[in-house]
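Every protein chain but one is kept in place in this view of the complex.
After this line comes subunit A, so read on.
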């Protein structure tokens, strides 16, 4: 569909622009303002230039070390989360029942964790994993496994990762399920005629068709795990020690706990820049995939028509590469 050029369309966008600018640009200006200044209280501010940023990015200072530690911790966490949730989400999506009432039943149960307030997610896992009153903690201890998420860093990590898998795998699974639903039956029929194995069907039909939704799933999961705050805050409070202090927890401690405005502002800006650049990379990749899809889509009716006789299953990946 080609769009008409119409500059008056700006008028329709204006309200959204105004509201988002009010809640995004205005606060960010405050942050930028703070990040270049120092204060001794009393609302007296002094120009500090790039001082905070130099300190932030220099690992030899205390502040820089703290920032880099939580940055690495957060990146590691995001990597673990993606490595578990994406394959698991695909597996669950592939295991969805094909039709009938059980589809709605599974969908509702799966979506349930997504609608639980994040602090309640923390609470659920707290009462579930505690060694004195929790089913998980008490069971593990009675099996002779030394498990206490409040005491050992490893146990805290395992608990938080399990909690996040519990909380968010459904999102990946639902996205993949939607991607799978959009595959026309003709593809499967063609694969059956070819005598393709389950694995071949997955590799050549399902995975390529899920590429777009998978990209979105990875983007969302990366972003949300990169700014995770509430769940670990309720569960461990960032402890034991600093073992589970992720970027957002650290930032809130700095900004609202210690009111260290200059450092917190500098950290906010760097944090935001990291997110913005990752977002941009994904957006570019996604737009390219979209553009690719569109040319492939144009071939689709032909594919589907030919599917009965020809068997495009093995040629689909080639098509995609060409696109």
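We adopt the following convention: a residue touches a chain if its C-beta (ideal position, glycine included) is under 8 Å from a C-beta of that chain, and two chains touch if they have at least 3 such contacts; residues count from 1.
Everything that follows uses one rule, which is that contacts and distances are computed from a predicted model.
Engineer: One chain of this complex is not shown here; going by its UniProt record, which of these names is it: "Glutamyl-tRNA(Gln) amidotransferase subunit A", "Electron transport complex protein RnfE", "Sugar ABC transporter permease" or "5-methyltetrahydrofolate--homocysteine methyltransferase"?
Structural biologist: "Sugar ABC transporter permease"
Engineer: Just one of A:86, A:186, A:223 or A:243 touches the chain that is missing; which is it?
Structural biologist: Spelled out, the listed residue whose C-beta touches the missing chain is A:223.
Engineer: Can you tell me which of A:138, A:158, A:186 or A:243 touches the chain that was removed from the display?
Structural biologist: For the chain that is not drawn, the touching residue is A:138.
Engineer: Which subunit A residues touch the hidden chain?
Structural biologist: Missing-chain contacts on subunit A: residues 1, 3-10, 12-13, 15-17, 19-20, 22-24, 26-28, 30-31, 88, 91-92, 94-97, 104, 106-120, 123-125, 127-128, 132-136, 138, 166, 169-171, 174-175, 177-179, 181-182, 212-213, 216, 220, 223, 226-227, 229-230, 234, 247-249, 251-252, 255-256, 261, 264, 268, 271-272, 275-276, 279-280, 283.
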